[in-house]
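Take a look at the following structure, please.
On to subunit A.
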Amino acid sequence: MTLSSFLRMGGYARFLWPAYGITFAVVILNIVWARRLIARARTEALRRLAVHGESS
Partner candidate 1 sequence: MSVTAITVAGHEDAPSAFTVARLALARDLTLAYRKREQLIQPLAFFAIVTTLFPLAITPELSGLRPIAAGVLWVAALLSALLALEFLFRDDSHDGTLEQYALSGRSLTWLLFAKTAAHWALTGVPLALVAPLAAAALGAPISAAPGIVVSIAIGTVALSLIGAIGAALTLGVKRSGALLSLLTLPLSVPIVIFGARATELALKGESYAAPVELLAAIAVLGLTLAPLAAAAAVRISLE
Partner candidate 2 sequence: MTWTWFHRLASPPHVYRLAQKLTPWFAWPAGILILAALYDGLVLAPPDYQQGDGFRILYVHAPSAYMSVLVYMTMATAAAVGLIWRMKVAHAVAASCAPVGASFTATALLTGMLWGRPMWGTYWEWDPRLTSELLLFFIYLGYMGLRSAFDDVQRADRASAVLAVVGAVDVPIIHYSVVWWNSLHQPASLLRFGKPTIFISMLIPLLMMFLGFTLLFAALLLTRLRGEILRRERTASWIEQAVTS
């Protein structure tokens, strides 16, 4: 099997590759979102701890 025939996917490339593209974009996005959520929660917690430390 050649690369070009693989990429053509028996004529279904027009539908197949976008479907795979969307799915793995969503997977990557989910990973990014999850990491960003925890990073934000961390900085937020650190900020709070700093405020807390000053006031007490």
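Inclusion criterion for the candidates: all candidates are chains of the complex that A comes from, given by their letters.
Quick note on the criterion: a residue touches a chain if its C-beta (ideal position, glycine included) is under 8 Å from a C-beta of that chain, and two chains touch if they have at least 3 such contacts; residues count from 1.
None of these values were measured; they are calculated from a predicted model.
Any copy counted, the candidate of 1 or 2 that touches subunit A in this complex is 2. Touching candidate 2 in their complex are the following residues of subunit A: 1, 6, 9-12, 15-16, 18-20, 22-24, 26-27, 29-31, 33-35, 37-38, 40-42, 44-46, 48-49, 52.
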